[in-house]
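Once you've had a glance at the structure underneath, I'll fire off some questions.
A single protein chain has been omitted; all remaining protein chains appear in their positions.
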Amino acid sequence: MTLYLLCLVLFCAGLYGVLRKRNLVKIIVGLAIIEYSINLFFVLLGYRFEGRAPIDASDQNILNMVDPLPQALVLTSIVIGLGITALLISMAIRIYEKYGTFDITKIKRLKG
Amino acid sequence: MSLIVKTVTRLTVGLIVLFGIYIVLHGHLSPGGGFAGGVIIALAFVHFMLAFGKDAALSKISRNLASNLESLGALMFLAIALAGFLGGSFFLNILSKGAPFKLFSAGTIPLSNAAISLKVGVGLLAIFLALVILEKSGKEE
Partner (left out) sequence: MSGSGIIPWFVIIPLFSAFLISLAGRYVKKVFVKTFSALSVFTLMLLSFYAVHILRASASPALVYKIGGWMPPFGIAMAMDGLTNFMLVTVNLVAFFISVYSFSYMERYTDKPKFFTLFFLMLCGMNGLIVTADLFNLFVFLEIASIASYALVAFGTEAEELEASFKYAIMGSVASSFIFLGIAFLYGYTSTLNMADIARVLVEKPGAGVVPFAAVLFLMGFGLKAALVPFHAWLPDAHPSAPASISAMLSGVLIKTLGVYAMVRVFYNILGITAAYSHVLMFLGALSMVTAVILALSQWDLKRLLAYHSISQIGYIILGFGLATPLGILGGLFHLFNHSVFKSLLFLNSGAIDYSCNTRDLKEMGGLREKMPVTANTNLIASMSIAGIPPFNGFFSKLIIILACIEKGYTGYALAAVLASVLTLASFMKVQKFAFWGQLKEKYKNIKEAPLAMRFSMIALAVICCLGGLLLLPQLKFFLNDAVSAVREGTNYATIILRQAAK
């Protein structure tokens, strides 16, 4: 139970980073922490008591494995996170070229 | 980069690509598969670029080639999925599924792994190339 709560604490740490940091790159890092904490939470959900790694080999018993479905889904989610991070970083580089700063309090041309 | 880094890079790049191909081919037997193997193969090129500089790496694989290979990987994966229609259903596993735990088993899964590794690896490399070239040439795409 404490493991799940620690994952949610990590989620809140990432959320603090997205909300309160002023540098664009730190916001991207906060978002990455959020995504990884949820991946970790999802993998932990699959734990079965006294289970072993879900790899099927010819001489192993398949009955006491942990749940392999969350692991497959988390693979997909990691790749989605990779795509988002790559897109955000290239946008941050372009913003630096146009505005000259990474500070979000100075990137405020759109308002109203 | 110094001479030590360049020599070690020349020795290890081939090994990294070999390791990546091993992980892709054994995707149905051990952890890994298309995504992880593709990322490892891309990292071999990134290692090469970090040691020898941007121009040497760009002579091996240019941006246009990366973009075309990426689309080709996606189309190969879609073709394997559409081939399932020959068996009756989308994405059906139509090749023979051999004996379990052998290398040449599990129907179309190793082929899908190969297509995905091509797409993911070249895609990651294209992202890296775009970021590196972007930094030097300013506003030019």
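Order as written gives the chain letters A and B; numbering starts at 1 within each chain.
Operating definition for what follows: a contact is a pair of C-beta atoms (placed from the backbone, for glycine too) under 8 Å apart; a residue touches a chain by one contact, two chains touch by 3 or more.
Keep in mind the model is a prediction, meaning the values are calculated, not measured.
Chemist: Which chains here touch the chain that is missing from view?
Modeler: A, B
Chemist: Spell out the interface residues on subunit B facing the chain that's missing from view.
Modeler: 64, 67-68, 70-72, 74-75, 78, 81-82, 84, 88-93, 141
Chemist: Take the complete complex as the reference. Which residues in subunit A touch the chain that isn't displayed?
Modeler: 11, 15, 18, 24, 27, 31, 34-35, 38, 41-42, 45, 67, 69-70, 73, 76-77, 80, 83-84, 87-88, 91-92, 94-95, 98-99, 107, 109-110, 112
As a convention for this text, only the chains that are shown with their structure count from here on.
Chemist: So the centre of each chain is just the mean of its C-alpha atoms; given that, what is the distance between subunit A and subunit B in Å?
Modeler: The mean C-alpha positions of subunit A and subunit B differ by 23 Å.
Chemist: Applying the document's contact rule, which stretches of subunit A touch subunit B when the two form their complex?
Modeler: Touch residues, subunit A against subunit B: 55-58, 75, 78-79, 82, 86, 89-90, 93-94, 97.
Chemist: Applying the document's contact rule, which stretches of subunit B touch subunit A when the two form their complex?
Modeler: Residue positions touching the partner: 30-31, 33, 35, 100-101, 120, 124, 127, 130-131, 134-135, 138-139.
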